[in-house]
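Before we start, here is the structure in question, set down as structure tokens.
A single protein chain has been removed from this complex, and every other one stays in its place.
By written order: A and B. Residues from 1 in each chain.
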Amino acid sequence: MIDVLPPFTLYLLGALLLPFLPKGHVRGLLTIVVPVVGAWWIWSAPEGLHGQMTWMGLEMVWMRVDKLAVVFGLVFSLAAFLAALYAWHLRDTVQQVATLLYAGSAIGAVFAGDLVTLFLFWEGTAIASVFLIWARRTEGAYATGMRYLVIQISSGVILLGGLVLQYHDTGSIAFEAMTLGSLGTWAIFLSFGIKCAFPLLHDWLQDAYPAATVTGTVVLSAFTTKLAVYALARGFPGTEILIYIGAVMALFPFVYALIENDLRRVMVYSLNIQLGYMVVGVGIGTELALNGAAAHAFTGILYKALLFMGLGAVLFRTGTAKASELGGLYKTMPVTMVLCVIGAASISAFPLFSGFISKSLILSAAAHEHHNIVWAMLLAASAGALIHTGIKIPYFAFFGADSGKRPKEAPAHMLLAMGLTAALCIGLGVFPSVLYDMLPYEVDYDVYTTTHVITQLQLLLFSALGFALLMKAGIFPMPQRSVTLSSDWTYRKAGPAVVWYVGLAVRASWRGTSGLIAKLYADFIKAMHASAGPDGARAANWPTGAMVMNIAILLGIVLVVIFVS
Amino acid sequence: MARAMRARMQPGETTDMETFTAIILSMVIPLVAMFASMALPKQDNLRDGITFVCAVATFAVVLVILSNVGGGSTAAVELIEVLPGVSLAFNVEPLGLMFALIASGLWILTHIYGVGYMRGNNEKNHARFFACFSAAISGVMGIAFSANMFTLFLFYEFLTVSTYPLVAHKGTPEAVSGARTYLSILMGTSIALLLTAVIWTYALTGTLDFTKGGIMQGKASGWIVPVLLGLYAFGIGKAALMPFHRWLPAAMVAPTPVSALLHAVAVVKAGVFTMLKVGVYIFGIDFLAETGASEWLMWLAAYSIIAASVVAMCQDNLKKRLAYSTVSQLSYITLGVALATDMGALGGGMHIAMHAMGKITLFMCAGSIYVAYHRTEVSQLSGLGRAMPITFAAFCIGAISIIGLPPMGGSWSKFLLMVGAVDAGQQLMIVVLMASSLLNVAYLMPIVAKGFFMAGDDKVPTGFAEAPLFCWLPPAITAFGCLVLFVFAGEIQTFLAGMVN
Partner (left out) sequence: MAQFKDDPEKLPWLGRKLMLFDDKKNVDRLVYGLYALCALLFLADFFYKKKYYISAENFPGFYALYGFFACVVLVLCAKVLRRFLMRDEGFYAPQDTESEDHPDHDLGKESHYD
């Protein structure tokens, strides 16, 4: 029986209720209240398995409460709350309902105790989230949303295939730690990898998130990818290949982040990089590393949200988030600027900011286990993060060359949402034990040692120095209106072109053969007509004698046949 | 359902009088509706009212059967013996009962919808239309309760003939030529191939009775089995297995209620239902698995699933797109049979219900759009979702069910089919089913997205302007049904389990 209702039900009820409320603040209030109640619900749920039921012979567990699930559940609730506050001005029913269902599905997936339940919510996040992209209501957003949906659904069906194989192999659908080996586990791994934006499976992320609405991108940034991190932490902790995947993930998007023009897309590349850290943490799989992955997901959701909100506010006021079109906004949007800088400091992991307390766990875990090369890659990525996000975002949006734009400060509710998020970023940075106490394993780690603080400051400030010198020398690549080629070129340009030409060839050969067959058939009919038609030889008036002769011959043949047999 | 499971009977038990009467009534009541429709060509409301009552009565009668028999099977009751071992006979078993429930239940909704559609659209010859419609339902009931292949064959042909006037209803040259394709393919395959298969089966086994576990064991072997299966598979043209699928898109010239109930539910499902019956009760799942005779059919079904989806993607006409989608989805069920595992057959059986509910929703939505705005092409639908939110929301739900995503019924049948595929050791079939889901997304979701989120042309109203109530209410109900089926899939599975072991 269901003794503790999964928090998803709350979001579902909210989503069902919302369209029947009067438009305006009442609906906004509902979207804010639901995550708050949901968070309390999660906080007070007793540990253990709840909502167990047998369904079509499958042992389903709707609600598994343990520390790993709770920490993700809480940060998802927090993100839903902040995003709802940020979207207070929104009067779009579709987006509000989609947000509730999306957040609810993500939370539902986190508490799923078996693979089938996970699959249900996994697809739920895919379906609900696409509406946040389509809600932009342009042709480009429509096409982007379709691409996004197909890729998200493919992750879901691969998960379904994987779980069916796993079920067949083990006879159980429990969602526990797995070892890569069988086809089923690889399929599940691949499914998680798609949502987690593994290298070469990542392009949907950069493609889709910046195409959403101002508020939609904030919502999107929190859930899908972190859910994938959670799923990896639950299903594949300590899987060595993840270390290398994560390290590559943390480093290579740097190039793209640096040359990308759309600042919201820069943020998505940066998001991809942060995911790399978490994946490394999961791959190392020690208690420290898993704690690090969970902590980094927690802080990451917050400072990412803060930066997406800040850029969203700029977009909201100016109509663009492109570096080439922005600059010089610091005087007219100073509060947004300061909050963005707090977000930038957090993502760059300055001491006293939230990124510092979580990223350190992962870097230390890598060093403790002597993954030296991976550690060096992550360190370089940290230096890079300061450049492409910590400096690039505030610099080109608010400082840099003056664009002449003088937008008004962001609306009060946006500032409030950003202010709360910024306060959390600083709060967690100053009081790391608040977060550490929530982590899945006991934390025995002192983040504020002299060595650590000084080395981190050295790393960051010398990177900043590098930036300053490169700028002075005019080497730093300045933003230009452009798009950047990536592996999505294969399915956006090459794939369709191949399909088009193959289609042409198939059509031509089909027309050719069917035309040929039709011609042969027509010729045959004509020939028959000529020989047996009214003008044909067989239709001519034959003398009776000839007919009698024919019959006689026929009878003769029959006689012979009978005689012989 | 709960009651159904409690009242489960053992196979071989006799059919009590009440159940037998109910079976006969389920075929007779639609005939009553047919005659009433023919007798009352002018009194529109009375005629449609009588048919509605008959539809409800038919459904009620099937419910009586359900409560009497539940998930069990009854012995056959013979009416006339034609040859030794060949007779006109009926019985109840889970698959047929489920089929009868779906067809009769959805008939009620489709009738309401049909009245709204025919009147809203100013179609002519209502009496003939509804008469043929009722006759077709009678045929479907006969198919559902057939106790042997001979009876099934008779009703199968009856169904073809009774739906022919519906396809040709509009009387335009296009409609007539579509109806000709319809009749020639369905009649041609059934007489040339299916009849041959039936006679051959009789010659081999001396019986045509549907028997649990099949009748072929020890009677046929070697090359005969796959060839005979081929005769059945292609002979059952209504299952629209490629390459005998052309009749289905051709039948789309019919008025939409026909496409909705008959060419998404009753007729096509009669085809795959027959396929399942043949696979489960004539050949037997275990026999097919032992001989491996169905492996080629599995590959053909897989091809049909993918190819029809690709064709569907290229169709701009909404109903044609849905028709090709149906071709693809029907092959899921054929695939379920061809996998020759219990789970595959169960998944196939369940997919009859899931697909019926989803596809009828889609067709009724397509019809609503046509009634309200006379739009038939996908490219004309931009912005209509704003004006017709209920229709498009229903379409979205139906589409999600067809794709096989939670929280809609379609996800469970696909899950079972995948389990069946793994049980059969055919991992590649999982990939086929995955690919099909993605293709479904690619050809169904654009309709939702364009409808809701793209700007329409200047003829699209900006405010709320739905189709008539009778047009949008039935698809809304069936869309809700897709959700309900998601929740009750477990019950359906338990119910159908009596069909295998």
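Note that contacts are C-beta pairs under 8 Å (C-beta built on N, C-alpha and C of every residue); 3 or more make two chains touch, one makes a residue touch a chain.
This structure is a prediction, so every number in the text was calculated from the model and none was measured.
Across the whole complex, the hidden chain's contacts among the shown chains comprise A.
Here one chain is not drawn; of A:His25, A:Arg406 or A:Lys526, the residue touching it is A:Arg406. The residue touching the chain not shown here, chosen from A:Leu10, A:Ala83, A:Val150 or A:Leu315, is A:Leu315. Looking at A:Tyr102, A:Tyr330 or A:Phe353, the residue that reaches the missing chain in the full complex is A:Tyr330. The chain that is not drawn here is touched, among residues A:Gly51, A:Gly193 or A:Pro210, by A:Pro210. Of A:Thr138, A:Ser172, A:Ser433 or A:Ser514, it is A:Thr138 that touches the chain left out of the display. Taking the complete complex into account, A:Ser482 is the one of A:Ser172, A:Ser433, A:Ser482 or A:Ser531 that touches the chain left out. Listed for subunit A, the residues touching the missing chain in the whole complex are 89, 135-141, 143-144, 210-211, 213-214, 254-256, 258-259, 262, 315-321, 330-332, 334-335, 338, 364, 367-368, 370, 372, 375-376, 379-380, 382-384, 386-387, 399, 401-409, 411, 449-451, 454-470, 475-477, 480-486, 492-493.
By our rule, only the chains that are shown with their structure count from here on.
Considering their complex, residues 400, 403-407, 411-412, 414-416, 418-419, 421-423, 427, 430-431, 433-434, 437-438, 441-442, 445-446, 449-450, 452-455, 489-490, 493 of subunit B touch subunit A.
Subunit A meets subunit B in the complex at residues 55-56, 94, 116, 119-120, 123-124, 126-127, 134-137, 139, 141-142, 145-146, 149-150, 153-154, 156-158, 160-161, 164-165, 167-168, 183.
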